[in-house]
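This is the structure I want to talk about, given as structure tokens.
Complex shown without one protein chain; remaining protein chains in place.
== subunit A ==
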Amino acid sequence: MANSDTMAAPAALAAGPRGPKPKRRMSRGNIMVYGTLLVFALYYALPLYVMIVTSLKGMPEIRLGNIFAPPMEVTFEPWVKAWSQACTGINCDGLSRGFSNSVRILIPSVIISVAVASVNGYALSMWKFKGSEVFFAILMIGAFIPYQIMLYPIVILLREAGLYGSLTGLVLVHVVFGMPINTLLFRNYFASIPEELFKAARVDGAGFWAIFFKIMLPMSLPIFVVSLIIQVTGIWNDFLFGASFTGPDLYPMTVQLNNIVNSVQGVKEYNVNMAATLLTGLVPLTIYFVSGKLFVRGIAAGAVKG
């Protein structure tokens, strides 16, 4: 595409820079490239824009009609209302309850699942035992099986353990279903660490846990961050497990958000709905924009090899 420009370059160089600076002309191909990219960029970016603008307008302004217009009068009332007063049909204390539930689910789930997955990956790459590969294969196949088929047996297991409907139960479910992808991630990472390092430590008499904590952990900070990103966004965005394994008082934010927006009672307050939606999306969005390349690495590692 840039062909014509580069062809002319040697001649121009030989003559030395003279005359007015040449204007960058857009070739027809370039217009196509940038045009298409721009159209798609609008498709992806506009919903976020619409969401923000809507959440800052008052209802009278929204009823006037243009969802793309910036707010004439900025108001934060919808945000306050979404956080502390919005109704789900059962209670009217806003998203704050869902937020605190989500945090209480998120923190233990993430810590336990990353810890378990890192130990799994370490055992699978450095301390293989008979059958370890078989268990790993089952784990990987499990990641593709529709969760619905395992839901009811889990309900029974949790009920037997007295954990059905509790946050602890949901945390365990997240640990179980986060295991395949994160184990894979750690296994591949540890497999890339030179074997000599492991052997040297063995010769020095270090055992399973000593090698893990003293040698492997300090070396694998980046992969821990990647795994953390996968788990935080995955667990925060979960709807299925939250709706199946908890009750109304313990619903995570996504479930509560859905109940607020899709509740049939009363007049629809679109600005409050959009503020609530944004609030729920804020955690993963922040992680995405802050972590940047690591996020991409995380999903690529998970996706390409998974």
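Quick notes
Convention: a residue touches a chain if its C-beta (ideal position, glycine included) is under 8 Å from a C-beta of that chain, and two chains touch if they have at least 3 such contacts; residues count from 1.
One rule holds in what follows: contacts and distances are computed from a predicted model.
Set against the options "M48 family metallopeptidase", "Branched-chain amino acid transport system ATP-binding protein", "Carbohydrate ABC transporter membrane protein 1, CUT1 family" or "Acyl-CoA dehydrogenase family protein", the UniProt name belonging to the omitted chain is "Carbohydrate ABC transporter membrane protein 1, CUT1 family".
The chain omitted from view is touched by exactly one of A:145, A:161 or A:217, namely A:145. The residue touching the chain not shown here, chosen from A:75, A:96 or A:132, is A:132.
Think of the hidden chain as still there; on subunit A it touches residues 1-2, 29, 33-34, 36-37, 40-41, 43-48, 50-51, 54, 62-63, 65-68, 116, 119-120, 122-130, 132, 135-136, 138-139, 141-142, 144-154, 156-157, 175-176, 179, 183, 195, 202, 207-209, 233, 236-240, 244, 254-255, 257-258, 261-262, 270, 273-274, 277, 280-281, 284-285, 287-289, 292, 295-296, 299-300, 303-304, 306.
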